[in-house]
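With one protein chain removed, the remaining protein chains of the complex are shown where they sit.
Chain naming follows the written order as A, B, C, D and E, and within any one chain the residues start at number 1.
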Amino acid sequence: MWDVQSAQGRPVICCEGMANTIRASVVQAATAAYSLSDTLDKLERLTRLAKERDGAQLAVFPEAFIGGYPKMSTFGIVVGDRRPEGRDEFVRYAKAAIEIPSPAIERIEQISKDTNVFLVVGVIERDNGTLYCTVVFVDPEQGYAGKHRKLVPTAMERVIWGQGDGSTLPVLTKTFENPSAPGTTVQTKLSATICWENYMPLLRTYYYSQGTQIYCAPTVDARPAWQHTMTHIALEGRCFVLSACQFSQEKDYPPDHAVADANARDPNNVMIAGGSVIISPLGKVLAGPLLDGEGVLTAELDLDDVLRGKFDLDVTGHYARNDVFEFKLREPVGPGSR
Amino acid sequence: MWDVQSAQGRPVICCEGMANTIRASVVQAATAAYSLSDTLDKLERLTRLAKERDGAQLAVFPEAFIGGYPKMSTFGIVVGDRRPEGRDEFVRYAKAAIEIPSPAIERIEQISKDTNVFLVVGVIERDNGTLYCTVVFVDPEQGYAGKHRKLVPTAMERVIWGQGDGSTLPVLTKTFENPSAPGTTVQTKLSATICWENYMPLLRTYYYSQGTQIYCAPTVDARPAWQHTMTHIALEGRCFVLSACQFSQEKDYPPDHAVADANARDPNNVMIAGGSVIISPLGKVLAGPLLDGEGVLTAELDLDDVLRGKFDLDVTGHYARNDVFEFKLREPVGPGSR
Amino acid sequence: MWDVQSAQGRPVICCEGMANTIRASVVQAATAAYSLSDTLDKLERLTRLAKERDGAQLAVFPEAFIGGYPKMSTFGIVVGDRRPEGRDEFVRYAKAAIEIPSPAIERIEQISKDTNVFLVVGVIERDNGTLYCTVVFVDPEQGYAGKHRKLVPTAMERVIWGQGDGSTLPVLTKTFENPSAPGTTVQTKLSATICWENYMPLLRTYYYSQGTQIYCAPTVDARPAWQHTMTHIALEGRCFVLSACQFSQEKDYPPDHAVADANARDPNNVMIAGGSVIISPLGKVLAGPLLDGEGVLTAELDLDDVLRGKFDLDVTGHYARNDVFEFKLREPVGPGSR
Amino acid sequence: MWDVQSAQGRPVICCEGMANTIRASVVQAATAAYSLSDTLDKLERLTRLAKERDGAQLAVFPEAFIGGYPKMSTFGIVVGDRRPEGRDEFVRYAKAAIEIPSPAIERIEQISKDTNVFLVVGVIERDNGTLYCTVVFVDPEQGYAGKHRKLVPTAMERVIWGQGDGSTLPVLTKTFENPSAPGTTVQTKLSATICWENYMPLLRTYYYSQGTQIYCAPTVDARPAWQHTMTHIALEGRCFVLSACQFSQEKDYPPDHAVADANARDPNNVMIAGGSVIISPLGKVLAGPLLDGEGVLTAELDLDDVLRGKFDLDVTGHYARNDVFEFKLREPVGPGSR
Amino acid sequence: MWDVQSAQGRPVICCEGMANTIRASVVQAATAAYSLSDTLDKLERLTRLAKERDGAQLAVFPEAFIGGYPKMSTFGIVVGDRRPEGRDEFVRYAKAAIEIPSPAIERIEQISKDTNVFLVVGVIERDNGTLYCTVVFVDPEQGYAGKHRKLVPTAMERVIWGQGDGSTLPVLTKTFENPSAPGTTVQTKLSATICWENYMPLLRTYYYSQGTQIYCAPTVDARPAWQHTMTHIALEGRCFVLSACQFSQEKDYPPDHAVADANARDPNNVMIAGGSVIISPLGKVLAGPLLDGEGVLTAELDLDDVLRGKFDLDVTGHYARNDVFEFKLREPVGPGSR
Partner (left out) sequence: MWDVQSAQGRPVICCEGMANTIRASVVQAATAAYSLSDTLDKLERLTRLAKERDGAQLAVFPEAFIGGYPKMSTFGIVVGDRRPEGRDEFVRYAKAAIEIPSPAIERIEQISKDTNVFLVVGVIERDNGTLYCTVVFVDPEQGYAGKHRKLVPTAMERVIWGQGDGSTLPVLTKTFENPSAPGTTVQTKLSATICWENYMPLLRTYYYSQGTQIYCAPTVDARPAWQHTMTHIALEGRCFVLSACQFSQEKDYPPDHAVADANARDPNNVMIAGGSVIISPLGKVLAGPLLDGEGVLTAELDLDDVLRGKFDLDVTGHYARNDVFEFKLREPVGPGSR
């Protein structure tokens, strides 16, 4: 039997012959359209389902789950012009967003505490006059534990969301109970990357360098090509990839919301088609992709697979070339930095 | 109906279909020449007018309203020489100034409490041997709530006033009752910028970054060009601009006071021509400019206009480039810091 | 009579009684719709007009004059989706853009050389897969002399243009012949700020700090409120402001281009309404605003007015508070930096 | 019709309605075991096939095609020990490698010239006492045009190959005739990334930043997971990915070469299983994957697809955050740098 | 008698007629096979032996003493392939490694403190997914004082260990009691170079340039030729060389561990044959080489011999040619730098 050792802020590697696992879920669901309280209720219901049915210790919710993803909207914007009703649509959307801290955050803290599930939740965050596409991390014991703001919104998102910066790229260390060996614990590191941020190689490199093992990828990208990227990232980073996508239909939006085809409105038309998935560090799909509706996927993650994978590929360790490529995070400097 | 939420130190965004407003006034008036008690009486009288006639919840008074603006004086100074009578003139001016705290401040607190009007008042502040061009904030409930000292006096002002520093740049949060929805409240943030400080882009940037929504601009600048700058600031900062200017005539000064043309003294000659104004975050003039005498201007401010404006311009949020421009407030360090 | 002094890279202050002037034009015109060669011909024609009619030594052309401003277009983008025809529209738009260097730049160099007019021209620049809203500076003697890329595109522009950075913020020094004193020359500094960049206080501060005297503001913002901002900037920066706006009608765009009201297409409908203007450092409007069509405005700029204005306001000099506000340009670090 | 423009070292974007294409092949083949002249003959034969059958203008050969990939060898190495026969195996392997320049390079130049095919060929390069896994670029007109040395060998490769450095990361510009519009040409940029280098996010980022459009990926990785990574890179980099893998059987190696199972030697046993593929910038598989033997895959590449893809994702352009992530290539300094 | 002088961070040169000595040991021993606690116990036992029997003040342990040197293992790797059981072997090996800091480091600190012996110990260090062959320096008073990671692993080691960089090349200053003159102290500088790093002339040059006097060389190289290199280095660097090698037999490894000849397993077969040695700056062997088993060698080091040697050879001082050879350490730049 091997010696057990623990260290400050490093994963605990446990006993020979014993798996070091945690059970993790990705939640595929739509925002309860623009209603914060309904959406928080839905978050609680789905968290309880993940916990009670699957034994989840960690649950990842999609991008913009709280606050909503206004798919197909234009906010009255064309090049060079903004219509007044677009401003009102923005005010409405901004009011559906949450602040940090706020009662909404307190409610999520309570859900996490009650269920003992660590939550990773996509939200729309309001900070003064700017909205951000943010992920919040909520710990059952410590409550709110950090946030990540999307660095580069995609296409039309750029007119409704601001850009995050280097101050909100946390990689959190979390100790979970080890379901494979009752009475022992496992320590792991997790982070979040939102939607097309997953195409940013420097952002991924930064997270890998900080030791992320549970790579959460909340998204609304439901294209089939997304699966290639998720598998690639698992292989490249030698980490577990947990991608949670929204599955939404027209009925999940207000009746007057933009849709793909205004002449063929149908409450059952799919707006965002899902594709949530869990993949291991060697590229094996452990659960999903879930394609046909809302749902919760759960998998048991053997954290030793990270080491098995890094044996021959550790892109910020033995496979890095710091001599050839200088790479460094820059903290922002400015009155708006936080 | 949208969910209502409140948060620590952040504006409350209220209910759909309901405006989130406050009623605010700018007071255009002259100092009662070098008489502190007369000027305090005048402050009380005008505050009551704003309250009773217009329902004001907030009132802004001009630069140097208390203590006076010694327009046309030279204080006996030429390059390389000061005449003794100039020193005596300075002593007289210094005695007309107030200290913080002092009975004068207590009187203003009492006026604010009695009328339930939040006051933003330009004063000449005496601190040992130096005078400052200061604005004091006085809250009906908490009394004296902070002060801002002008950072850079202009031209000849530099021989009678000292410079403020980074310790007196408050942006205050204030909760008002919402006149558009009795029983509810609105929270907002306000700050003050004096006269040509309004031409300092870094000072404005700092205030914007702190979330100021009610941008108070006490002044004695009565040039027509002032209006361009006030409108620009409203647009640039997506904030309400409340500019209060003195309107003074020769009769408002002591008989021996310097005037524009000593050979054509006339009690009705205009010394400072006013131009007080209230402008919305999208650049619309809500009241004023008032050009022909003393008076009180009042407007209802729909605070949601701040968000409407920030939709496409938030110069310290989604429209900032902290990567390109490092910008930071420096708190003063020294025995004189406060 | 004062001594004449010259200095490295500093304006020459010339002889008493002699004005130090240059003649400068702003050109208000539309892109010849998506045709590079037509637009270059138009640039040549208008430059010759400015030269021959008005004696211009410097001419400023509007934002996106070369490459075009696709007003009212949506590029097939809604939140969360891009239609294939939008990609093709982008390819078409990208092909209308120019590279630096390129034959188009060479043509502009030739026009500048032939007319002896220093040109400041808004262009759409293509660099690999990203377009930038850029201004190029072209000198009659040296040819291409630098460029500025817009730092923050506004609203829908964010989906078609990338962001500039700290490497393209030139303030150029240029020596012109002095039309007021034949045989003498005047040296001045000039820079460019595009459209809503003019609302960025830190960008303006940077330019002021580098000594800009001829502040060029190519734009497509034709709102009346623009005039307030232009006047404010002249006053704040104590510089000449030369704002060149497009004036375009539906006939200036391809027949299938988006318009404000697709049901009321009319070749004469105004798309961008102009408003070009030239303002002095003390806020005096020297020419314009031009509101009713294309045209060229010219004014004689007395460069000594810059000093006259800085006498009492120099916001990055005697009116700055570097002790209170730290402010610094950050050069980019990256493979894409240039 | 759009104006045609060319520029120094930039892609030419051609005429409206005309496709800008080139025809490119990936060659899937085994080294003619350790025989340099046989392998060069094979290179010539396959190049002629690509040219004559498919009209190829560019052909990519697999990793180590010249020099060979000694799969399953151990070179007599265990941790802490090297056996003498391993040294002899290394000498034999080193002698099968080529130098640059050398007659072997001259032969490749001749093949390229004779066929008018631009060649990208994986070779084992010998430089003094160290071998490198290298790709050489050979132009029909200019001959040898550059090389790339693998930066990080994988696992056991580390005992037979050295590491490349920042001096051998070329992105070459090449002008081809445009088969879609006879008489016109297209300019493009290409680079090479070998095997698991494709998992190095900083290397890829560097290539993207230099504008690579034809991303060549010679490899010997024949795992199915490779396809995910190839598709991801096409999407991430908005470039054409041309992956050429060896397909080798035991008969392609000397009779005494190591094999997977020494007890079941069979000349037809697969050693490296192929999987060569060509993918478009939007992730569409244009040819392959080829799985069942040697062969040549060819596709017509519409270079405008690069722009179509960069419309919404340009990870070193409008989708970069140079403010947040500092990233720079470091040129080596040392006597061995070249 | 000479004046005694002390200097910041410089050796104290003491009194005439008095030697400036320290007593130093090299420990020749095997890892207690893959058991961290057993190995730590052995470290304590051997440290106490060095202290109590020989009066050691400094003790050097072999390369990989903690964590083990998996001699003869292949980790299931051949060129182009990794077998799954190799990954598991790596996980087992990784678990036997230690982190810094960790309880294992704390235990070594305690041993150092209890015995008052400065320890230089070869360890296998785990940092996220990469292992390093590291030497830790542990001070009786300050505890953990630094580490050196091997820069270039040799041959098969390259598949299990990463590369160190310029951030872990410490040369430590340490003050010891002077056993030759009770009540006085001597100050010296020490560093560590692992196994074939000793063949890296630039690494040695760097250490010489930093003033190393006690050159520790933990190793597992037991070839007779090693003695030549150790003597050469003492002469070249004018330093004391303390080489500590493992002496291990098959019985020191787990029963299933790879051996030289699997058909002739014998618990007494030698795996690593020792050869630990202590050599003076003028090339005199002070103790060893120890060839026939585990053991502790101790010598009294007269630190003045360093100066005696540098009289006629100081390769980074009077014998350097900085005009001819530029040489500089490069600190790494990257998120993984520490």
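Note that in this section a residue touches a chain if its C-beta (ideal position, glycine included) is under 8 Å from a C-beta of that chain, and two chains touch if they have at least 3 such contacts.
Just so you know, these numbers come straight off a predicted model, no measurement behind them.
Contacts of the undrawn chain with the visible chains, over the full complex, involve A, D, E. Within the set D:161, D:253 or D:311, the residue that contacts the chain not displayed is D:161.
Annotation: of A:169, A:202 or A:324, A:324 touches the absent chain (contact as defined above). Which of D:90, D:176 or D:247 touches the hidden chain is settled by the complete complex: it is D:90. Listed here are the chain A residues that touch the chain not shown: 321-324. Mapped onto chain E, contacts with the missing chain fall at residues 151-152, 154-155, 163, 165-166, 196, 199-206, 208, 225, 227-229, 231-233, 235-236, 283, 312-313, 315, 319-321, 323-330, 332.
Contact between chain D and the absent chain runs through residues 34-37, 75, 82, 86-88, 90-92, 94-96, 98-99, 101-104, 126-130, 159, 161-163, 165, 330, 332-337.
Assume only the chains that are shown with their structure count from here on.
Superposition of chain A on chain B using C-alpha atoms only gives a rotation of 80 degrees, nearest 5.
Annotation: 69 Å between the Cα-based centres of chain B and chain D. The centroid of the Cα atoms in chain B and the matching centroid in chain E are 71 Å apart. Distance from the chain A centre to the chain C centre is 43 Å, each centre being the mean of its Cα atoms.
Among the residues of chain A, those in touch with two or more other chains are 75, 82, 155, 159, 163, 165, 205-206, 312, 320, 323, 325-330, 332-333.
If you sketch which chains touch which, the pattern fits none of the simple shapes: not an open path, not a single ring, not a star, and not all-to-all. Contacting chain pairs (ordered by label): A-B, A-C, A-D, A-E, B-C, B-D, C-D, D-E.
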